[in-house]
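With one protein chain held back, the other chains of the complex are shown just where they sit.
Chain naming follows the written order as A, B and C, and within any one chain the residues start at number 1.
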């Protein structure tokens, strides 16, 4: 209700501000008997964490997750999984300068107006630090999904775009470059571009694409909880996301039905996949693919005019260690949210028929 | 859970198949004391209904809504509002030819696989007929929202696109043309284009844009139920939708932070509005605007190869009266879903502070 | 949220006032493939309906249910089941005398104060007419539960009490007498007593007991949604219910642990069953049994002083055809609510383990 829970069966509730003592969450509805691969969870956390390369923020956060319940002798017990991640690097003084200042295109103004009282240290709850909890939950969801393979990658940074179907890409490249794109040449261009943008004290947007393979037929709950509707919500709930499209997406709007229809093979698979693996809100067994648009990070290391909470004009200058481009670190978040959506529907689908 | 409820406070649950005796729904959570404007509800129903112009399906459906509860002496009572819409035009025989056939890019295959048993008459539950119930609920939501003005319009049909900011458009044009676009000249071109497509027995996609004005600051519930995340889900749950973007959307991904940031005026309004009226998932008082991508309708009046439920190749030919382009009739549906999202958050926001 | 939905997976939402055109509901989450036994549903409706014997209200209501969706060729399809029951006997004029009057121990006062506007015809939404919808949904739930046997019966009418364990009773007696008690002699006494009370224009309370046999181990979702907690809520949500106890109940409070503990047999069954078939909120395979306390019906055919909505003293005299004792007709309602609780937990329990 108040917006901090995701999912209906595999329910994840998170808490925490960027500069409080800790963030964390509760996963309620994880089936018992899953042998948790803690290392796999840590790997996902490492992919999201700051400081992993020269093109992301140089903040240092340990991001080490501690499980407090729901796991016994290595296996999930069916009871709620509580976890916390300590905030080891919360230098509140870094944020004294923005206490009364509304940073442009941040959530300072709206949080203040909505709640009348806000934690001004680094954005508080609106900080993307919260997504670390999503990655924890998503990493567990991935383990439940077993053979379903979720692969996200950066497909555009500013004007630099892969412009290739996912079928033409080599996914083994993704983790080999700091941009997390699926093409070695483009990776170098994108990396250089982000460095240039950073040097200017500026930031730039980008696109993450995601492909989900080996999806069983039947996931999704029409009419309101269509698979792509829930995927869209999941992605749009990630900080800085401005758009979502799946299958043919916006480019499908210029097509004719006679081109766009995916004709069947005799085994029920389809010859084309403009549908993006989803028909009528339900997975059809073909790969699901979608694009997620990220805006440029709002914190720039340039002087900007703005106002304070008294409505007075002030000047501000971004400080601290911020990402010049958010997409490399958002790749595991996209995967995590996709995993949460699929897990929920995979569990629910067990109840569709007698 | 099973996907037929939308909203958490102003909760709408719908039922009904295209060819059953009736469709309908229950609105639970509508505050008491609203003097219902039945005519306004009927007007919205007329905008959605088939047969209203030469460029939409020529099916005849009365689409007259009967309220069964929750309204007394003209006003809502706070108890659930039950309503039904009779299906007056369900010629089941029209659909005998598709009983065992999976129509390409329809939900026949996925519903059959998911549920093991489907109502094959016209798509059953996956038919867009269900959206009539959304329009009823949305029309009531609009009345609750009073001064909040929701305006949707067709901004593209195939390659024909308005290519203008909403600020440059004359919304008074929208209901004057059957396409529901906001430009008289473009309306004629689009209309002719849809007629041409129809003549070929084909269909085409399009884009609906929506602008919401006079929105109070504070709507939206981070971190998962951000205003734009819920809007995105709402739009993606509409039949044939493939994508959603708000504010700068996908085009924002190529911008720099220094360009994209919306600088404040002293009154808290912003000089630009790349944010699309939403910061951190919460409305900031600026106009909200977004685009919704619709694929071409899957039913075409051309011969198509396909398979039947035994996995055998068959040929099929679309019959009946279908929309060559779905966007003109989807305009009121987009508005209805936007109204449902805003109403839910407007009610919830009353509980944000002591 | 607004209180008209029961259940989390097998979700039942109802609407309707006693004197509107119809009542009805939507069941969302019923698995597909259930061959609906319509006759069994009608039988349950007959058990609840007015006018079936001399000791219940003589109102005439057809209570015939019409299914509008979710069922095709006799079987559930997995889509929402919409249904309506016409109100054929709503003589609004019967209620003109209470328009501005708050009847003692009715919900007139509280509904008026809460909503500021109420349907004064016969209690409107607070009328027990609404329970007809629960019986429809419960009858479907019973069919899903198959071998789980739910048996409710009247165990007390006023001071007349069976005072016997359910094991000592002959359940085949229940439907043979109009009181629905499980003992032929007591049935006659109770029947005569209700007739006497009726003659005096008065009403009397009673107790319904319920036994559930053949329950699989594992139903219930601790810690908040314990099986007995949800059963208690279900029963307390029925009109006129004042109390709920299961297993040893209130009489267990005077026992010692050494007496009360249910010792195990080697097969996991227990020698005694003070636990009432539930341990830690989860069914243990033993019979579940519980008691539900009903107050005397508030409408009496005697003059009573009361107040009107202006706070003025007035006299009122109950009119119309009311039940002198509500328990005989409430027996199928208790069973229906028990069936809804069990069905929800039975479905959820499929997701407990990998």
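FYI, contacts are C-beta pairs under 8 Å (C-beta built on N, C-alpha and C of every residue); 3 or more make two chains touch, one makes a residue touch a chain.
Quick caveat: nothing in here was measured; it's all calculated off a predicted structure.
Within the complete assembly, C:197 is the residue of C:169, C:197, C:210 or C:288 that touches the hidden chain. Of the listed positions C:168, C:223 or C:317, the one in contact with the omitted chain in the full complex is C:223.
Interface with the hidden chain, as seen from subunit C, comprises residues 1-6, 8-9, 14, 102, 104-107, 109-111, 113-116, 123, 125-126, 130, 156, 158-159, 197, 202-207, 217-218, 220-226, 228-230, 232-234, 236-237, 242-250, 252-268, 270, 274-276, 278-284, 291, 293-300, 302, 304-307, 311-313, 348-349, 352-353. The set of subunit B residues touching the chain not shown comprises 1, 9, 29, 31-34, 78, 144, 347, 350-354.
Hidden from this view is one chain, which touches subunit A at 1-5, 8-9, 11, 13-17, 20-26, 28-29, 32-33, 66, 68-70, 72-73, 75-82, 84, 114-119, 124-125.
Here is the rule we go by: only the chains that are shown with their structure count from here on.
Of all residue numbers seen at the subunit B-subunit C contact, over half occur in both copies; the interface is built from largely matching residues.
Centres computed as Cα averages put subunit A at a distance of 46 Å from subunit C. Each of the following residues of subunit B touches two or more other chains: 1-5, 8-9, 14, 114-116, 125.
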